[in-house]
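All protein chains of the complex are present and in place, except for one that has been dropped.
Note that the chains are named A and B in the order they appear, and that numbering of residues resets to 1 at the start of each chain.
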Amino acid sequence: MEENKNIAQPIDSKIPEGPIAEKWTNYKAHQKLVNPANKRRLDIIVVGTGLAGASAAATLGEMGFNVLNFCIQDSPRRAHSIAAQGGINAAKNYQNDGDSVYRLFYDTVKGGDYRAREANVYRLAEVSNNIIDQCVAQGVPFAREYGGLLANRSFGGAQVSRTFYAKGQTGQQLLLGAYSSLNRMIHAGKVKSYNRYEMHDVVIIDGRARGIIAKNLVTGKLERFAAHAVVIATGGYGNTYFLSTNAMGCNCSAAMACYRHGAYFANPAYVQIHPTCIPVHGDKQSKLTLMSESLRNDGRIWVPKNIEDAKKLQAGQIKGSDIPEEERDYYLERRYPAFGNLVPRDVASRAAKERCDKGFGVNNTGKAVFLDFSEAINRLGIDVIRQRYGNLFDMYEEITDVNPGELANEINGVKYYNPMMIYPAIHYTMGGIWVDYELQTSIKGLFAIGECNFSDHGANRLGASALMQGLADGYFVLPYTIQNYLSDQITVPHFSTDRPEFDEAEKRVQANLDKLMTIHGKRSVDSIHKELGNVMWEYVGMARTKESLETALKKLKELRHEFETNLFIPGTQEGMNIELDKAFRLRDFITMGELIAYDALNRHESCGGHFREEHQTEEGEAKRDDENFFYVACWKYNGDDETAPTLIKEPLHYEAIKVQTRNYKS
Amino acid sequence: METNISFKLKVWRQANAHAEGRFETYEMHDIPTDTSFLEMMDILNEQLIEKGEEPVTFDHDCREGICGMCSLYVNGHPHGPATGATTCQLYMRRFHDGDTITVEPWRSAAFPVIKDLMVNRNAFDQIQQAGGYVSFQTGGAQDANAIPISKDAADEAMDSATCIGCGACVAACKNGSAMLFLSAKVSQFALLPQGRAEAKRRVKAMLAKMDELGFGNCTNTGACAAECPKNIKLSNIARLNREFICAKCSD
Partner (left out) sequence: MWLTNSSVGRKVVMSVTGLFLVLFVTFHALMNAVAVISFDAYDKICEFLGANWYAVLGTLILAGGFAIHIIFAFILTFQNRKARGNNRYAVNARPKNVEWASQNMLVLGLIVCCFLILHLVQFWAKMQLPELMDRPHLGGYAALQATFSLVWVLPVYLIGFAALWFHISHGFWSAFQTLGTANDKWINRWQCISKWWASIVFILFAVEACYFTWFFAL
């Protein structure tokens, strides 16, 4: 492993001087650039082809750099950005409802529970408008009004309509837009695309990131790639929890490779849990499906008042529609009369968990609550409700075989319809590789963009902001800031991959793979991953305590031992071996799990996606501690996975916004 | 309500692109009908690993029907017997106790098998690279509302753009034609003013690439649209033909 010499100490976030609204302008005015002739001489590796990766690779290619672009899927178009449903925010103010760059900035910082870096968020809000222009020019078919202009809708956490959308497939359309630009550059020969390649390590030469070792997943061979700079855009670490709304292939191995080389990992404890997912139905489940949050506009969330009813539901003796109105506990309306079913994501999630932990869960696993449309259907009629949520009802029926729009029972003249069952699930990770204002990690020449970095969402992400951040980083931020780094690299010739640093890195990766293949234990990768997921969900999930986190760290240690001694991988390293690939990722998920637990244990406060039961108000709201925890927690690797990482703090400085308590009551 | 079913699974096994493939039959017992098809495949793989055998390799990723990665040919249908759904959205309640379920990879000369049920769909990327884009530099865009686009055109472009590039159209087509895939992309751009400027160049380049890669000639059987998990319409192919013929005639 590389030594501390790679690390710029102490933490310098390189925030430009000047008032918040001028920082980015000033930065661009004074940054160093690379002239076109020199761009041709510089190579950049971009790992990942999601919104951030594809847009960065395409834009860098357009600028004239030679780009090498990697993805683990069979095509760049399949990165998990594609699954985003809702939309993308921008401060266009097309609806004339008082939106502005400042307001988007303010909402994002507030939504992030005042734990984001102010300057980064302001820049994000600033470039948000360019993103919409860019995407429309690419031919992204955003929804439009009859007059031919763009339509907007409103989303949680904002008082204005600023969300642009393309049906329920905004992520897909934006990714296809970025993919089309990427294809144009591949066709032009400026980007070389490597599909079914997985980055296994980053290669550091003289303290700078200069290449990667990637595995060709089809041949099973390790290959070396050199460049003047490395950009990782490999997404979040939600799959540490095994069950999440992430795709099966999403992993944190690239980020962990950077972390092991000394790149700080920031705020790993900030994990977003989405309240309206279809519940786990059994131990064979592989993935959780998100149901749009909009369902909570008309749906009422409840569990039975009586524990006996809950037990009967769990045993399958009765159905939800058999329980009459007066026996139902609409616990969100009861606890939060002002907001009712529309409380923010984290509050709704925790309340559901609280009920289920008390034994009121309504499905066979006891981990689900009802989302009921009976009242809305009786009030508005099934046609209106189907018009609003028809496609979601159909999707729910396909998965669960229950039609939520179907009349199921009539008690004392009141009609009851089949309720949906929902439960919270891991959805997004706000934490990530630490980056400065230039999106450079603590290793020179190594950049991190998109969900993979920590920068813009603080402790909680607002809906429709993930797409915005990925594209902002890729199209409009990194292509500028990376030049500031590359401007003095123009005399550095193309690197040969025969250098000893590459030999060493490849040897290290090979040794790791050999080790995995020679354990010859009994357990499959998935069985251990599921166990990891259970530990994470149980002890490092929605509600954390000192004890639970300490238990988690203990159990994770045991799990690592189990992994290292009892893993079984069939087949050989020759050719494609899906089990080996999964095992490689699982090793990093275990380390990631510990990192989340360490961070959560350190943060003695509740904020955004991180909830410590010790720190809540009497009403159960998150209680921040700005005096002691107004900082970004950066974790530095200490040489091996067994040793606890070291905490380095990046203090936050707010100039434009007054830090306040988030208020959901008025 | 959930029940359990038992059935025979006939799965195509092929060690690599050059090896001979064959069907293997596996007995599956007591699979809950609430299990998705791919989760059932996961169960099979766990059983195989337990026996020390290599698991069945198949493509899958998002498991919510949008990434286009999953690609199983189940009982004579790409993505199985459900309509408007990908393999990952297929649930075991569609099958019955005692069934024999045959699982094959996409079969087309342009989609060679990589291993077992996994095929190489790189040809689709190549078609897109040949012209599936609007040529402009990042940052050079005008204001998003500068060009009004009628709602009808935008909606229709959206319907075409919904294509997930899974390749079911090619798998379903007896001619191994990629016309539905190609036409969806060409249509999206043909319907929008942003795409019109280079429409002729685009359609000629993309079609030439498709032909070069060894896809077949469309004979309008409509199997592609019937099996498409995203319900891409056959009228897209007519639009593609129109665009191509007009482009060639104006040369």
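Going forward, a residue touches a chain if its C-beta (ideal position, glycine included) is under 8 Å from a C-beta of that chain, and two chains touch if they have at least 3 such contacts.
Note that this is a predicted model, so its numbers are computed, not measured.
Asker: So there's a chain missing from this view; which of the remaining chains does it actually touch?
Answerer: Listed by label, the shown chains it touches are B.
Asker: Which listed residue (B:T35, B:T57, B:S177 or B:Q194) would be found touching the missing chain in the intact complex?
Answerer: Only one listed residue reaches the unshown chain, and that is B:S177.
Asker: For chain B, which positions touch the chain that isn't shown here?
Answerer: Residue positions of chain B that touch the missing chain: 10, 21, 23, 73, 75-77, 102, 104, 107-111, 113, 172, 174-177, 179, 207-208, 210-211, 214-223, 225-227, 233-235, 237-246, 248.
We adopt the following convention: only the chains that are shown with their structure count from here on.
Asker: If you average the CA atoms of chain A and of chain B, how far apart do the two points sit, in angstrom?
Answerer: 27
Asker: Under the definition above, what is the set of chain A residues touching chain B in their complex?
Answerer: These residues of chain A touch chain B: 55, 58-59, 62, 73-78, 80, 82-83, 92, 94, 130, 132-150, 166-167, 169, 172-173, 176, 179-181, 183-184, 186-187, 193, 195, 218, 245, 247-249, 281-282, 284-287, 289-290, 316, 398-401, 475-476, 479, 524, 526-527, 568, 570-571, 575-576, 578-579.
Asker: Could you please specify the touching residues of chain B with respect to chain A in the complex?
Answerer: The touching residues are 1-2, 15-16, 32-36, 38-39, 42-43, 46, 48-50, 52-55, 57, 59-64, 66-69, 82, 85, 89, 91, 93, 114-115, 118, 120-122, 124-125, 128-145, 147-151, 154-155, 157-158, 161-162, 164-165, 188-189, 192, 194-195.
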